[in-house]
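On to subunit A.
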Amino acid sequence: MNILLSGTGGQGVVLAGELLSRALFKAGYEVVNTHSYGAEARGGACRSEVLVSDEEIYDLSLTEADVLIAMSTPAYRRYISRVRNGGTVILDSAVAEELERLGVDLRSDVETITVPARRVAEELGYPIVANMVLIGALVKRSRLIDLEVVKKLVEEEMRPSMREINIRALEAGYSSLPLKD
Partner candidate 1 sequence: MPVKPLSYYRERYIRHQPSPFCPGCGNGIILNCFARAVDELGLDQDRILCVSGIGCSAWIPSPHFNSDTLHTTHGRALAFATGAKVFNSDLTVVVFTGDGDGAGIGGNHLIHAARRNIDITTILVNNLSYAMTGGQIAPTTLHGSRTITSPYGNPENPFDLCRLVAAAGATYVARWTAYHVVELTRSMEEAIKNRGFSFIEVISPCPTRQRRIFGFRNPIYEVPSRIMEMLVESTYIRGREPKGHYCYAIPRAGVKEALEAVETELGRRDLGAGVRQVDHLRWGTVLRVDCAGPEELDSVKELLGEVPEVERVVGALEGKVELGVFVRERRPEFVESLREVMRRAGGV
Partner candidate 2 sequence: MLPPGKHLVLGNIACAEGAIRAGCRFFAGYPITPANEITQHMAEELPRVGGYFLQMEDEIASMAAVIGASWAGAKAMTATSGPGFSLMQENIGYAYMTETPCVVVDVQRSGPSTGQATMPSQQDFYQARYGAHGDYEAVVLSPWSVQEMFDLTVRAFNLAERFRTPVILLADGMIGHMMEKLVIPEKVETVERRRPAGASCTPFGTEDPSLVPEMPRFGEGYRLLVTGSSHDPTGRRDYSPRVMEAKLRRMREKILRAEGEVRDIVEAGMGDARIAVLSYGASARPSYGAVMKARKEGIRAGLMRLRTLWPFPEEYLSKVAGEVEAFLVVEMNLGKAVREVERAVHGRVEVTPLTRVGGVVPTVEEVYQAIRRVDECL
């Protein structure tokens, strides 16, 4: 599966991609994670590509994404064309609203899921964890791993003051989606 996370610099796209990659790696998958951003530390376009497979991964370029996570409108517009026919797009609700305001049509051949990531993060008091909310939703939707694996990684790798908040963000994102068959 090819997962493309995107947003603007400062939203934690790269961090989310790395965390997701580590969780998948821990679960025993083959993983390749690349990222790129504009030169600005904050504000430029940013993406993280997670290639996950049961077998050795040879192709390094993510031409077609199975899943796109878009945390900002420019990111959505930039990368939506990369999603394959029948793929999934996980959008921040704020982005979905903005696209509607701008009169941008969503693709009919992909599944679009909206998650109120920014709102949840703000309710938790830390807008920065919006990325975690989206990861939680992705974990639920993709069914590649258990949320427990990701939560455990957060426990091990993040500093104590932020652990709780990140875990709650993950759970919020996870539970915001209904279980699919």
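Selection rule, in plain terms: all candidates are chains of the complex that A comes from, given by their letters.
We adopt the following convention: a contact is a pair of C-beta atoms (placed from the backbone, for glycine too) under 8 Å apart; a residue touches a chain by one contact, two chains touch by 3 or more; residues count from 1.
Being a predicted model, the structure only gives us computed values, none of them experimental.
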With reference to the defined contact criterion, which of 1 or 2 touches subunit A in this complex?
2
In the complex, subunit A residues that touch candidate 2:
18, 21-22, 25, 30-37, 39, 57-61, 63
